[in-house]
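Quick one: the structure is below, questions incoming.
In this view, the complex is presented without one of its protein chains, the others remaining in place.
In order of appearance the chains are A and B, and numbering begins at 1 in each one.
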């Protein structure tokens, strides 16, 4: 039972196909992460071990963290940069194997930092599906200039093709900073016209928007709805994001 | 005994009527919070379970967190948004009951997000006092435009009336961001002329200034004194704020 449960508005519960919250773990200790999940794990659907961080950590410890997160019904995966490093080093099969051996449920396939042709990316998505993973693919470039060179039509086409290739969720790049990238302008505000153009052409439930900052979470919830898929949520903001979705924080009280 | 105790300047100790530090908990796990209190709990007077976050958390866990904080002589309460939600849902009596049943010492009454007349607010303050709570009431609107429409005289009158109605502490709204609101300008700097006009008319010990950012904490300490009441302090900044108060951080060395 929740405290003040008579004030709790309903929301679809896990496992769910929309309203997903993906959290970014930058290297939490096991016990610290466990204490956090004990209070708020039910509000996390997907947990990303950020970029290549897990390469730096003890394998047994990562196994224990994966198991712990899964005990809260959370899907775990490594950041897209790890897959790009595999690509650069011709170790893609090894990454599929190691991910399974550690126990990861999902895999993220991106080309934000390296040159990877769209055809290659689509075949990697298929290969990941064939290996039994829940697949997230990411559209966007981490370099601001390169990211700005992608036209809106190209972005939409890429999303469509990746969904067709088997991607379960297409991530819209937002980085950890949330500025000057994808749907965000240089001050980190959401470019709603771009968002609207995208969801005009694509089922919004197939998209997960990286939204590291509060104003972004609020704007996406107010404009798309409480069950918008949000990603790159900081480990310190898990409860805050759920409160924004349910109208329990000032910014969305009475508006969702 | 403290380490380097011969360098420790005195400050009034808990329980105290001024120099209060109110900390904002956005959803810490119990064990993480306990470890933090073991090192710095003596520097926390009041602990707010931010806005409506506690509605999302397990009741037994919240009871345990409340007990844990109280074991460090800290008063606990839920955010003003929770009370506003109660108001919207006609559940005010239920909130008083549930707060007692969980063990909260205090209650915050605000009208930052909803339309609540000043008369209603004053009677809620009285009702909360009659229910035995330590009462904090908050003056200010979370919406920037609405907040700017409150004149300085209106702000001062509201503070006076709420104190007369029984409010133990009047909180000056600063939000979690500390920008474009109340005593802060658009860059988050303290508007000292506004602060001075307020404390010219009101006993400064009755006011608790939400001051989430370091420059705000430093400026308020330098201008009002080490025993200014500060609120919305991040859980990561508890020791920092105490060091600012005692002249143990660069910004206030030799100045307090």
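Definition applied: a residue touches a chain if its C-beta (ideal position, glycine included) is under 8 Å from a C-beta of that chain, and two chains touch if they have at least 3 such contacts.
Bear in mind that the values here come from a model prediction, so they are computed numbers and not experimental data.
Set against the missing chain, the residues A:84, A:127 or A:242 yield one that touches it, A:84.
Taking the complete complex into account, A:32 is the one of A:18, A:32, A:180 or A:215 that touches the chain left out. Residues of subunit A in contact with the chain left out of this view: 26-32, 50-63, 78, 81-82, 84-86, 88-89, 91, 94-95, 98, 102, 112-114, 142, 175-177. Even with one chain removed from view, subunit B keeps its contact list with that chain: residues 1-8, 31-32, 34-40, 43, 214, 236-240, 242-243, 246, 248-251, 253-254.
One rule holds in what follows: only the chains that are shown with their structure count from here on.
The two copies, subunit A and subunit B, are related by a rotation of 120°, based on C-alpha atoms and rounded to the nearest 5. Measuring from the averaged C-alpha position of subunit A to that of subunit B gives a distance of 34 Å.
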